[in-house]
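Of the protein chains in this complex, one is absent; all others appear in place.
Lettered A, B and C in written order, each chain numbered from 1.
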Amino acid sequence: MIRIGVIGQSGAITPEMQKMAEEIGREIAQKGAILLTGGRSGVMEAVSRGAKMANGLVVGILPGDTLDKANEYIDIPITTGLSSDYRSLILVHSSDALIMIGGGNGTLGELSASYLNRKPVVIIEPSGGWAGRVRTIAYEGTYLDERKHVKLDYAHTPKEALDILMNRFNHNEMEPGDV
Amino acid sequence: MIRIGVIGQSGAITPEMQKMAEEIGREIAQKGAILLTGGRSGVMEAVSRGAKMANGLVVGILPGDTLDKANEYIDIPITTGLSSDYRSLILVHSSDALIMIGGGNGTLGELSASYLNRKPVVIIEPSGGWAGRVRTIAYEGTYLDERKHVKLDYAHTPKEALDILMNRFNHNEMEPGDV
Amino acid sequence: MIRIGVIGQSGAITPEMQKMAEEIGREIAQKGAILLTGGRSGVMEAVSRGAKMANGLVVGILPGDTLDKANEYIDIPITTGLSSDYRSLILVHSSDALIMIGGGNGTLGELSASYLNRKPVVIIEPSGGWAGRVRTIAYEGTYLDERKHVKLDYAHTPKEALDILMNRFNHNEMEPGDV
Partner (left out) sequence: MIRIGVIGQSGAITPEMQKMAEEIGREIAQKGAILLTGGRSGVMEAVSRGAKMANGLVVGILPGDTLDKANEYIDIPITTGLSSDYRSLILVHSSDALIMIGGGNGTLGELSASYLNRKPVVIIEPSGGWAGRVRTIAYEGTYLDERKHVKLDYAHTPKEALDILMNRFNHNEMEPGDV
């Protein structure tokens, strides 16, 4: 089973972003993939709700040791005992590929960690935040530095994002657990 | 859902230890709990096989980034990108309670980390290795130092181990995600 | 003693960047501050050489367990046993403030982690790489997201960078070990 991490901002999000995140969650579940998130509020919560609506499996890679701030849609809480920056690295290392929706500085750090670890990332460009700003800052619009480790992909809709990812897996470009 | 971590040695194990570990896995699945292990061979593999036989859910908290050395019974691989000592702490933090079967030095470290994090541990005493040696070295046979953070429990059979654990949860002594 | 982390690219660097990094190292040492870096090549090596020329104290927060790829100017090697992304977080957490010179994606991740942990960062803007690109991508040219946790500072010369940092410390805006 493919593990797809979804990264995006916590806290209050717009109804549009909620809808988009839920749809991503549903698509992931319908493809038979596992959803991983940071387990908190905002995008993490909406995408998890979407996955549960479609009977998906949801893993939350949480900071700290308790479920106090975890959202209610997590099947498997991984309470890392770590602060949110360290736990973000566990999330990235444990995902075969990632989808980025909106996002503040924490999400930017996760994007950078994904690139460092050569994980494919599809960015939902119209979702705002850093997702809407990456293309203008990336080298040639698609790399995070001159080493050109791994190409960033962009999508306009949840469905398109999943198609891009599944395509990469189906063409044997990558296998779950590959680095 | 309660998350039960099982710790014990990797590598070749005796048929008796295999049988015991499989039975633990089955019992955990039948109680509706999630099984977490370090995801490798030996006790980790046998307990995971047992859980899958009973349609349980199995999480493997793996060192490194690949599934090369993961056993085949894992539903959710968490590839931490960490060496085995750091990843053992993720396993302990993410478990509500633990069961110890046999065990070499790595398992001793996980027992110590469980005690430090006040996680209940049931030790299957006849399983050998450190599990068979803890009682003689523990303070009053049941603590790992004079602070007496949390009592170690001992069981002779897999069933007894699960009964002890479920009893602690049912008596509200603890809740999933508590510290 | 104040601990100043310097972040920037590894590998081959231009003579201009070397000179700039060396000067930063010397300035840090002359101010009586401790220099922390990731302990490898490129900017990390040049800044460490500069600090040693001025009899400074140099800490290298290294990935892995060995000194194989450590530069020769480190007084205190911290061999974290971690991959480079996790070790970058140790570097950020252990610095009271940071200076950024050039930088590829790894440095971008360290900048993001610094902001997340509310560490002041002075960016040597003419040094190229991400250091030369941050201002255009930052919110209002000076924040990494809308939460506006901590203002990024920019400098044109090593001396100016140190003046800005020491000024922040002297005005009691922060103390070593503060978060």
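As a working rule, a residue touches a chain if its C-beta (ideal position, glycine included) is under 8 Å from a C-beta of that chain, and two chains touch if they have at least 3 such contacts.
Source: prediction; values computed, not measured.
The chain omitted from view is touched by exactly one of C:Ser41, C:Ser94 or C:Thr142, namely C:Ser94.
Contact between subunit A and the unshown chain involves residues 81-83, 85-86. Contact between subunit B and the absent chain runs through residues 84-86, 89, 92, 104-106, 108-109, 112-113, 115-117, 129-130, 133, 136-137, 144-147, 149. Against the chain not shown here, subunit C presents residues 1, 3, 34, 57, 59, 61, 65-68, 70, 75-82, 89-90, 93-94, 117, 176-179.
Throughout what follows, only the chains that are shown with their structure count from here on.
Here the spacing of subunit A and subunit C, counted between their Cα centres, is 29 Å.
Computed from the mean C-alpha positions, the centre of subunit B lies at a distance of 41 Å from the centre of subunit C.
In subunit A, the positions touching at least two other chains are 89, 117.
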